[in-house]
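Here is the structure we will look at.
Apart from one protein chain that is not included, each protein chain of the complex appears where it belongs.
Up next, chain A:
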Amino acid sequence: MEYMVEMRHITKRFPGIVANDDVTIQIRPQEIFALLGENGAGKSTLMSMLFGMYEPDDGEIWIRGERVRITSPNQAAGLNIGMVHQHFKLVQNFTAAENIVLGTEPVKRLFGALPCFDKQQAEQQIRDLSHKYGLEIDPAKRISDMDVSARQRVEILKMLYRRAEILIFDEPTAVLTPQEIRFLLEIIRELKDQGKTVILISHKLEEIKQIADRCAVLNHGRLTAVRDVKDTSTREMAALMIGNELPEPMEKKEIQVSREILRVEHLTVENKNHLPVVRDVSFSVRGGEIFAVAGVAGNGQIELADAIAGLLKAKDGGIYLNGADISQFNVKRRIVSGLSYIPEDRQTTGLVLDFSLADNLILKKYGREPFSRRGILNPDEIGRYAEELIGRYDIRSARGKRTLVRSMSGGNQQKAVIGREIDLQNPLLIFVQPTRGLDIGAIDKIHRQILKEREAGKAILLISLELDEIMKLSDTVGVIYNGTMTRISDAKSLTADQIGAYMMGVKGA
């Protein structure tokens, strides 16, 4: 058996687009095979067909040298194929063990007759499994009490429990912190050593370089290259992915910073259990300056942004915008005073997913003329404005301004949020994780946009978990650790390693 998985001449069409066009990939047993490509290149569609969620319009799938037809995920599981989706599919109020065995529960007989779920046996099985593969979890803990990386381990165990030999990971590192990513890559390598075949969907080239054996590159539904990773540079991979040469390296112009626009003084924020999550933080951002807050996830940076935007109440301290104290203002007054906010979670906070694109683009402007007058909306003006923004920010969707935002890709959703917020023409822009889960092309565009706003003299507060992003964009870096701003320095005076050390709470590095 030369190949574990072969997908031959796969074609899949959706109304209006060809998601996969005559794609042939062959994956050897016990290798880590990466699928590279931008958002919408067809990676997930290809893997969804292998996992039985769609059927190809054309082409054949061969597993272990046998032609198969996979019509459902159950059938895929029967062929020892498992998949960890980008958005986890777990029951929140079940424990880890319950989630993992769900559907194939071990059964015991109560009073020798009544069949019922054998929880203890399930937990023991999970415990054994997690030791075997080094995936530490507490089987009795509820999913809702777990952090993201623990949930991901549960998903992985779910595959292994079903004796999966072919493991598909869809963008597994998009939601993880740098430490967690390192840990996950370790696990994936471990799985390979245990004899599993791993397919990794990703667009993070560094990670692929680190662990993958071979990679296939998809571009607009077509297979453009299959390479051995060790002979290919990341730059080359990126060029293959985008389809032409890499965009010009970004140039950050030297510009004169102007006056102070945002000043935060001794800000303290408590969470709902009255524990301080932001402690006595002070800093200021000037026009033409990108102030980046670096920190490991969960160190108070989200709460910091929410408190400045007015979504969370500050316990103590002052927030000054253009010299005026806005700490007692409600959200609307802060927006009007000059604050734009790109929130961390575009899907639940930044957008109303079941509204049309046009309605989302006026989400903060619907009350202003010409979009409404005396409380009556003006659909013509709203439509015209939406089309203008769609053009200017290159927001792509199936049905233009009438598209439900839910049906748009993550990258285009983010473009809509950023376009809307920039177009408020406010002097202060707060970006929280602006490129989370996006591909290189989209990230590049967003970074350019942020720099453009900087050149236009805006004050920018950038909160990011990606050190690369911070190093690339920031003028000033503030490191947040455990709710405290432990260090504020000129970005040029710090190396990535130093920032990393401060992020981990090392003092005096």
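In this text, a contact is a pair of C-beta atoms (placed from the backbone, for glycine too) under 8 Å apart; a residue touches a chain by one contact, two chains touch by 3 or more; residues count from 1.
Everything that follows uses one rule, which is that contacts and distances are computed from a predicted model.
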{"item": "Among \"ABC transporter permease\", \"RNA polymerase sigma factor\", \"Alpha-ketoacid dehydrogenase subunit beta\" or \"Transcription regulator PadR N-terminal domain-containing protein\", the UniProt name of the subunit that does not appear here", "value": "\"ABC transporter permease\""}
{"item": "Residue touching the undisplayed chain, where the options are A:343, A:483 or A:500", "value": "A:343"}
{"item": "Candidates A:122, A:307 or A:335 - the one touching the absent chain", "value": "A:335"}
{"item": "Absent-chain contact - pick from A:22, A:57, A:236 or A:280", "value": "A:57"}
{"item": "On chain A, residues whose C-beta touches the chain left out of the figure", "value": "14-15, 54-55, 57, 60, 66-69, 71, 309, 311, 330-335, 341, 343, 348-355, 359, 363-364, 366-367, 372, 375-377, 379"}
